[in-house]
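Sharing a structure below in structure tokens format, with a few things to ask.
With one protein chain held back, the other chains of the complex are shown just where they sit.
Here is chain A:
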Amino acid sequence: MSLNRTAAGAGQKPRAWDRLSISTKQIVWAWTFLAVPMLFFTVVRFYPTAEAFYLSLTDWDFLRPASFIGLENYKMLLSDPVFWQVFRNTFAYLLIGTPISIVLSFVIAYYLDRIEFGHGFIRALYFLPFLTTAAAMAWVWRWFYQPPPIGVINSLLGAFGIPAQPFLRSVDQGLPAIMVTAIWAGLGFQIIIFLAGLRAIPATYHEAARVDGLGEFAILRKITLPLLKPTTVFLVVFSSIGFLRIFDQVYNMTSNDPGGPLNTTKPLVLMIYQTAFSSYQMGYAAAQTVVLFLILFAISMGQLWILRSR
């Protein structure tokens, strides 16, 4: 873009503004446009970020003024057995939920992409859950998981002669039961993004491969998957972040004992919520949010590294 220093129509009105060159005017306009947003980002994003780091080094409990205690909160966190349980849970959501949802959504998108008849309709079926409210659907799923004769899933199992499962009341099945809900809710978005990625691969690539005698599977492995790598990396990161921050489903599906039974379904964000807004240990909770940030940061850096070393 070329910025002419000779302003169009300059000199007609001899006011100070009109005597400014176009590039100077542009600078004035730019900062006028940016003034309110920059104030917003400073007050609502930058300053609170710094404050969260600072609070994590204090014993602030909302009643007495905060005093600086160094890394005490982090030491307390590392020696807190509940934290390690929560840490394991959070990574269970992330490390099991992400691969399952990525593979499922890719397989569905791969076959859906080849279908013309009823394409929009079937796509809509998969996409609809993405538009629901997690807090609302958590209750639907909670009802599904109830013991017989109330729960839909146990009634279905009963019809096949399978004994009733405790699901949310079990220390083993609680976390997977909640994870299914989260996978279900996110699947539609991932399918749509994979479909967009598949559609962006030029048809000529596939035709050329077919002329060369490659089978469908070889085309998938040698052409489709490598070309889809940016999409896949994006979805892996997006999905990981989603599972890392899981809260709505857990809070609503275990509301009588949040994160229970025995903390076996509790993710980090729920621990943060309880520490901050049930026990009002704000400093301690802030330290937990810093841990969450560090995990997210590592994932984002991993994404950049993978995409760069391409």
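In this text, contacts are C-beta pairs under 8 Å (C-beta built on N, C-alpha and C of every residue); 3 or more make two chains touch, one makes a residue touch a chain; residues count from 1.
We adopt the following convention: contacts and distances are computed from a predicted model.
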(message) So one subunit is absent here. Using its UniProt record, which name fits best from "2-oxoglutarate oxidoreductase", "Transmembrane protein YxlG", "Thiamine transporter membrane protein" or "sn-glycerol-3-phosphate transport system permease protein UgpE"?
(response) "sn-glycerol-3-phosphate transport system permease protein UgpE"
(request) Tell me which residue among A:102, A:236 or A:282 touches the hidden chain in the full complex. (result) A:282
(message) Going by the contact rule already stated, which one of A:36, A:63 or A:211 would touch the omitted chain in the full complex?
(response) A:36
(request) Write down which of A:16, A:63, A:131 or A:211 is the residue touching the left-out chain. (result) A:131
(message) Counting contacts across the full complex, list the positions on chain A that touch the omitted chain.
(response) 1, 3, 8-9, 23, 25-27, 29-31, 33-34, 36-38, 40-41, 44-49, 51-52, 55, 108, 111-118, 120, 122-137, 139-141, 143-144, 146, 149-150, 152, 155, 184, 187-189, 192-193, 195-197, 199-204, 206-207, 231, 234, 245, 247-248, 251-252, 255-256, 269, 272-273, 276-277, 282, 285-286, 289-290, 292-293, 296-297, 300
